[in-house]
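Got a structure here, written out as structure tokens. Questions coming.
All protein chains but one are shown at their positions in the complex.
To keep things simple, chains are lettered A, B, C and D as they appear, and every chain counts its residues starting from 1.
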Amino acid sequence: MNKTIVIVGGGPAGLEAAAALGSSPHHVLILEKEHNTGGKLKNWHHLFPNFADASEILKSLEKSLPLNNSEIKYDCDVFKMEQMDGNLLVSLKSGEKIKADAVLLATGFDLFDAYKKEEYGHGIYKNVITSSELEGMFVNNSFPDQLKDGLPKKIAMVHCVGSRDKKAGNMHCSKLCCITGVKQAIELRKYLSKSSVYNFYMDLRMYGQHFEELYQEAQEDYGVNFIRGRVSEIAEISDGKLQVKAEDTLSGRPMKMIFDLVVLLIGMTPATSAASIAQSLALPKSGSGFLAPVHQHISANETCIPGLFLAGTCREPLSLQESITDARAAALKIIEWLKLKDNH
Amino acid sequence: MGRLYERLCEDLRCLEGLKSCMNCGVCTAICPSAEFYRYDPRKICDTVQRADDESIEQLLKSDTIWYCGECMSCKTRCPRGNTPGLLIMALRKLSQEMGYFTDSEKGRQQFAIRRVIGDSILTTGYCMRPILVNPANHPEQGPVWEWVYNNLPEVMDKVGANYLKDGPGALRRIAPEVLSEINQIFQVTGGQDFFQLIEEFSKDKADEMCLDAGELGGDNAYFSEVYTKNSGNHH
Amino acid sequence: MSEWGFTVIQTNQSDMDQMDRGLIAKIGNAEPSIFWCIGCGSCSATCTAAQFNNFSPRRIIQAIRSGQVKDIMGEVNKCLLCGKCQLVCPRHVNTRNILLNVKQIMGQDAI
Amino acid sequence: MRFDYFVVPFCAGFGYLIIVLLFTYGRWINELGEGAALKIFKSLLTRKTLLASREVFQECLVHRKVFRVNPLLGYMHMSLALGWFLLIVIGKFEASYFTGEFTNEFYFPIFFRFFELSPHRTFTLQFFNALMDFLLLFILSGVALALYKRFKSSAMGMKNSTKHTSGDKWALALLWMIFPLRLFAESLTAGFAGNGSFLTQPLGNLLGMILPVRMLATPVWWGYSIVLGGFMVALPYSRYMHIPTEILLIFLKNWGIKPKDSISGMAFFELYSCSRCGICIDRCQLNPAINKKNQMVYFLRELRAGNEVTQMAHNCLLCGRCQEICPVGIDLTNLRTISRKQKDNAHIHSSSYPSIPMHSFSTKVLYFAGCMGSLTPGIRKSMETILEVSGEKYLFLDKEKSYCCGRPLKLAGRLAEAEKVSQNIKEAIVSSGANTLVTSCPICYKSFKDDYKCELRVLHHSEYLLELIQGGMISIRSGNKRLVYHDPCELGRKSGIYTQPREILTKLGSLTNVEEAYGKSLCCGGSLGHLTISMEEREQIQKSTAEYLNQDNPDCIATACPLCKKSLTKFSESPVKDIAELIAENLIKSNYKDHKTKKSNLAEAVRIDT
Partner (left out) sequence: MEQEGKKRIWSEYQKEIADDHYFYVRSCIRQTFFPGSETTFLKILRDDLSRDVFEDARHTTCTGIGYHTDIVPFETIMTIAARHFALMTEAGYVNFVPSCVTSFGIYTEILDTWKHFPEMEAKARDYLWTATRREFKIPDNLSHTSDIIYRFRNELAELSGHRLVNKNDGKPLKVVEHIGCHYAKMFPKCGVGGAEFPAVLSGMVEAWGGEVIDYPERRHCCGFGFRQYLIKANRGYSLSNSKKKFESMQPYQPDFIVANCPGCAMFLDRWQYTIAEMEGITYDKSGKGIPVLTYEELAGLIMGYDPWVMGMQMHQISVEPLLDKIGIVYNKKDKYLGSKGQYIGVPQPPHFLLQ
């Protein structure tokens, strides 16, 4: 019997899950809150660690969507869900209600609001930008004029902005900013070859395939500097230059340095769009507010609500590759669940 | 886990000040003291965190813990919610309880503080009074202050202070019954005993250094030694 | 300034914009592997000389890279060139050659 | 007096050469340092001089060592050196015999056939004539081979031959022209005077048929003389300076003169003795990718030219493979090392260097693991086990902390610093009162043995372990494992210890031989001698050496140096073990038990007594 599967979120995880569910006879409905799919991926230029073109990847994700049994609804804001006779009733802000046999939450993440780290002055000093804004500059090839004139510039990359920070309310490590910082440092060196780039880090978590190699490449081939110390504060001095203070912990001395541009490597925080859904279903959350699965190790895609599944960064910070793998795993679980439901 | 570490943990300020440090160095980066002294709050947190009594003892006997200016700038920034400045306060307290403070040049200065500030609190009800800022000991206060100092009643009267008089107002005389309340509080809460401890350890050190520590005030050789001695080895 | 009883203290904070790029330029040229160091400290941990004094190859590399080279010669002279640092380095940094170069360059500068 | 103007160029060249040589050698001899004169004087009339003469004959004329490298190459060198030498000597006899007086104009024998135009019909003279023609042919064959080698060096077993400077090429051209010109001049003269022999006469006759030989002879003799004179002027400035220098070097060496710590005196003799034959190039394991034109031949050339050699001096493993094969026997590694010498920093505090606590104790044996020993705990542990089992009372000198013997500093050319480092360790060794010092590290061994000059037996552990086995202090199980032994540079070539480790290994299993062993052994790539080489380049050497040693798939590769062990392990298919480890694995511990029981029995007895 054909069933309805609702996927909340048309980012990479949602798209991949829909593709994976394409082989099943069920009807797949993607509810996307914006008016196009792709989530955060569409704002990204190149991906670590191999500088793959993000738009190409997005295209291939969108291409693999099954035509026969899937449907995407744009501009739908899901705000509530309730359990009803073994099914889930999905309420949209527009007032529409959809009955679903299974729901997959692929609501993704929000970027940390760098503004909350007041001492870094994002939104106050115009040359303090976030990694995502820098990526936007790469996408649109729209660099501020002062970076274009070809003179040597000093650029600081500040790691762990809004991650591993009780003050910012995030104890978790976003784990991807490290490699993003390395990747963007290399891109900046390519784009502004006369510039020097300094990465201020606490630990570099190069956990993925080819991450450590890229880190070494940044040092060896691109001359990117790495200083082990968390930046304490950024202050604007005359003509928009920025004074950055940190401790060079490896030599145990406080230091200051003047930069032309500071890039804040912002972490991932739980998506606010998932908060009301989680609240309506009393879905438990992890320490930092990501949605908690039943079991972190063996049932990472299942929740305590029957028929409700999780995929991608709504449950923890994941790389694109991990999100996609995760989405496929979730799709498998959904098919299993619907079979089980049939048998009863 | 050592004895000193356990005693340190009894101090609330240690518990509040050091939860778990990940050595990011943000405290040292903004620390005014790290800029001018051979001082690294990150390392202090790390040393205490390792719970090794030998290095803690070394710390308690060193100049290091006395460099902090207690501005608490470190508290604002620590991503783990630690306050190295509070930890320093706990370390200083323990150093004085153990008598280790007299081992270091900067630690010995506690004697002068106890004599000036401590006595002032108990006898006048103020930490600071104009009369304590003697131009001879405070050349940096400049000639205007010297003029104020020499004309205290007149100047204070002109600006509306109630200088050394009864009733409310700036610089009023604190009534004897109020002072006895203050003394009572010091008695009950251990403040008095702590003063006594500083006195005793300092006097032992003074004897060892063959300097007279006197019974009251700052008019003695040990006081001027600790008040003015700067070996210049601090940065 | 005896009449004041105190003096202005020189800052400890290193101004990285004013740092001495001379040595790192020379050494980086002769031994580029200095840029590969990740400050893990395994060289200092195995160092024969470091067992007897506060010598630390990691700190020296750090100091050269951040241009704080004022007092480096006295430090570098503690090195025995025994080569253990190079054997344990996870990043293949030729620490021994870096130190040898410092010795040579500083020696020449001294002349 | 027999004279013609054409001899002037030759005489001028010869005179110039003699003056330059006298001046140069005088200066160098003067730099030999105090005590050298006394040494030479004392050895002058001893067997040493005879031995030196024999060596000069063997090496300078016959080129015995080159023969060993490649017979054809040897022949080429011999034909030129021995041939020319004989040409001069026999020519002299010929001239003396002819004139009947022993002394004659010094150029007369050389231009004999110009001056002596009548055909010789006595048998002796004909014999001399024939002999001289034969020698000329002998030399010409060498020149032909040399020419051939220029185009195809591999024919003489050399993958690479020296790339020469233009100066050397000029001298070479002159040298090569000497003998054809002589042949031509003598043949032309024979063409009209009939004074030739089996080579020159027919050639002269032949030329006579087509050329006006009488007219042409004198100009060619002029040419011959000019080329000879030219060559002699060029000689001091070209590689051919090695011809006279090498002879002196051999004598000086035999008389016990050693190079000092700087490029002066004896070092110059060595430097100028290099013939740039290029045999060392192929032996260098850094060749060719890592060490482009940096092998000893080039290094010595640059050094001789007075160029900046710091970089070159450092780019060397100091493994000594080139030295082993050098036909002249120059102390090559030493020349590199002393060229590394830097202005030592005078204000080093020796206090910043390691200091070993002094011990005075009753045992006779000291054990020293060395820095590298401390990075290979397997070797340390094995030595401890073996020493325990042997029952020998010993002191483990660097058990708590590792010390550096100072040799790495010495290899880096920092001699004063090395001296400071060694001082304290030396004191500790001396004050201990022990009579035997055993070390696991060949680098330390070399250092203790050559530099420390302590009055005690210094043994590498392979020597000591063999002593223990032979003395019955330990016994080992024999096995049938197929073993390959890798000679460490510092232990083999540098210290001459080849047999002891092999003797031990034959007791442990069957020892397979590889070609590159003993003095020819490959360097493992871990060498402390090379300071600037990158880890990737090191790995290339380590890999190829490991592959070489694994060629016969042995069960185990044995070595006797912690650094070799470390270097080879990374890339070796079969396990790499130190001799000490192999012994410890195969140790029969019954002795140990006896020893222990004895000890505990004693303890028991003591307890009962009290």
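Just so we're on the same page, a residue touches a chain if its C-beta (ideal position, glycine included) is under 8 Å from a C-beta of that chain, and two chains touch if they have at least 3 such contacts.
These figures come from a predicted structure and were not determined experimentally.
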Full-assembly contacts of the left-out chain, visible side only, are chains A, B, C
Answer key for A:Asp165, A:Glu233 or A:Asp326 versus the chain not shown reads A:Glu233
Where chain A meets the left-out chain, the residues are 115, 118-119, 121-126, 233, 235-238, 243
Touch rule applied to chain B and the missing chain gives residues 12-13, 16, 30, 32-33, 35-37, 66-73, 75-76, 83, 89, 92-93, 96, 106, 109-110, 112-114, 116-118, 121, 125-130, 133, 137, 139-148, 150-151, 154-161, 166-172, 174-175, 178, 181-182, 184-191, 194-195, 198, 226-230
It is residues of chain C that touch the chain not shown, namely 1, 4-9, 11
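Here is the rule we go by: only the chains that are shown with their structure count from here on.
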Per-chain Cα centroid nearest the overall protein Cα centroid belongs to chain C
Counting C-beta pairs in contact for A-B and for B-C, the higher total belongs to A-B
Separation of the C-alpha centres, chain A versus chain B, in whole Å, is 49
CA centroids of chain B and chain C: separation to the nearest Å works out as 37
Note: chain D sits from chain C at a C-alpha centroid distance in Å of 38
Where chain C touches two or more other chains simultaneously, the residues are 12-13
In chain D, the residues touching two or more other chains are none
Within the complex, chain C is touched by chain B residues 34-38, 139-140, 228, 230, 235
Given the complex, residues on chain C that touch chain A span 12-17, 32, 35-36, 38-39, 58-59, 62-63, 65-66, 68, 91
Interface with chain B, chain A side, in the complex: residues 119, 160, 164-168, 202, 228-233, 245-249, 252-255
